[in-house]
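So that we are looking at the same thing, I have put the structure below in structure tokens.
One protein chain omitted, others in place.
Note that the chains take the letters A and B in the order they are written out, and that residue 1 is the start of every chain.
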Amino acid sequence: MHRFANPARFLRIANALLPWLTVGTVACLGIGLYMALFASPPDYQQGETVRIMYVHVPSAWMALFIYVFIAIASACSLIWRHPLADVAAKAASPIGAGFAFLTLVTGSLWGEPMWGTWWVWDARLTSMLVLFFLYLGHMALMGAFEEQSRGYRAAAVLALVGVINIPIIKFSVDWWSTLHQPASVIRLDGPTIDPSMLWPLLIMGLGFKLFFATLLIVRMKSELMAARVRALSLAQLRNA
Amino acid sequence: MTQFCGQGLACIRGGRQVFCDLDFALEPGQAILLTGPNGSGKSTLLRLMAGYLRPSAGQVTWAGEPVFEDLGEYQRKICYIGHLDAIKGVLTVAENLGFWAQKGAPGVTDGALEELGLTALARVPGRLLSSGQRRRLALARLLVSKADLWLMDEPTVGLDAASVRRLAGIVRRHREKGGSIVAASHTDLLIEDAIALKMEDFAVDSLPEMVW
Partner (left out) sequence: MTLKKVIARDLRLALRQKTDAATVVLFFALTAALFPFAIGPEAAILLRIAPGVIWVTALLSVLLSLERLFLADFEDGTLELMFLSSLPLELVVFGKVLAHWLVSGLPLIVATPLIAILYGLPFAALTVMLPALLLGTAALSLIGAIGAALTIGARRGGILVPLLVLPLYIPVLIFGIAATDAGISDGAIKAPLMILSALLLGMLFVAPLASGVALRQALE
């Protein structure tokens, strides 16, 4: 039974990795947050509010990264029918949605002092909003079927269609945004950034990535356990 | 070489193994009759033979060629009669059947309707048919399909005794012409000297490996 032999090996590796990833996450986020909140200088224009960037920007990276991750897992699931790829895609989706949401919330919090309003139809924020909706659709489709395997496959197709569309959506939203020229748009991250700000940003980025890996493994483990419970109760049903 | 055969077939549905180590072999003119209680995998095996789902183990071959390697080519040789009749209420009986007929054979549709006693109903819209008439219309697809292999899932549901005999005659003639048949049924299908395949023999008793 190749289908269930793989998870056993995955669990062994996952259990070995989990403590290291957890320690790494705590360390990176601890150092990163200290550097971001205390050690780095305030921005000469934006003052202390610039510190929102250290959460906002890595969240945006992760929201995009996780969608690509889901798309790759989906391709593995559709081409090789690898059962762990399905589980990974299902486990990653709510985490990605969480990061997209965090990006929107921090963007909004940042926007209030900068633009004087909680929401501006800025191209970046709008694209992130669409990405958030794509995540929600993926999660809804994943849970919409009586049979979990159908949900896995359907969501995999959706994720692949979505990943083809993300650049198109990004491009069209940029076009739309330049066409309508919002009153004042401050670029949320400039192309040049001082090393005193870059380092905390990169460490936070690494911390977020490790946090994702940790959470992913925990969620995959619980998903596999749920599958095991289902299989056991089915076996019980058969023997009864 | 065996025309149609399966070796070591196993199938997983909804996270449970339905059957395993199932073998069958079918020569032209032969028929297999699948029997077994509800949930023993008769329909699953037929859908597997039709190529809707792939076995989790084993392989199915047609004239020595694995069928999943060129599914389209293989599926041209089969006609599948499932639980659903695929009848559109707003199309007439003749239109419903005509859609499935091969190109350039206008007489075939009429002949098939004739053989199943549906000629008088040819211009009647599908929604007015009784369940037995719907079933007969579904079975008429067998005659317009020109398929070598007929896969039939409970073909006699809703049919009266006369129609069952009519089906038996159609099946006999198909076999005389070298066609083959796999059918699943609870009731007696009136298929002579069919190879019996009892699904119980391939049932999976306990599932220790499945629960790692």
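Heads up, the rule we're going with is that a residue touches a chain if its C-beta (ideal position, glycine included) is under 8 Å from a C-beta of that chain, and two chains touch if they have at least 3 such contacts.
Since the model is a prediction, treat every value here as computed from it, not as a measurement.
J.: Considering the whole complex, which of A:V23, A:A39, A:V68 or A:V157 touches the chain not shown?
T.: Checking each option in A:V23, A:A39, A:V68 or A:V157, the one touching the absent chain turns out to be A:V157.
J.: Check the options B:Y80, B:W150 or B:F202 and report the residue that touches the missing chain.
T.: Among B:Y80, B:W150 or B:F202, only B:Y80 touches the chain that is not shown.
J.: Which residue among A:L37, A:V68 or A:A144 touches the omitted chain?
T.: For the chain that is not drawn, the touching residue is A:A144.
J.: If you put the missing chain back, which residues of chain B would it touch?
T.: The missing chain touches chain B at positions 50-53, 72, 75-76, 78-80, 82-88, 90-91, 95, 99-100, 103, 141.
J.: Could you list which residues of chain A touch the chain missing from the display?
T.: Output for chain A: 78, 130, 133-134, 136-137, 140-141, 144-146, 150, 153-154, 157-158, 160-162, 164-165, 168-169, 171-173, 175-176, 179.
Definition applied: only the chains that are shown with their structure count from here on.
J.: Taking each chain's centre as the mean position of its Cα atoms, how many Å separate chain A from chain B?
T.: Distance between chain centres, rounded to whole Å: 47 Å.
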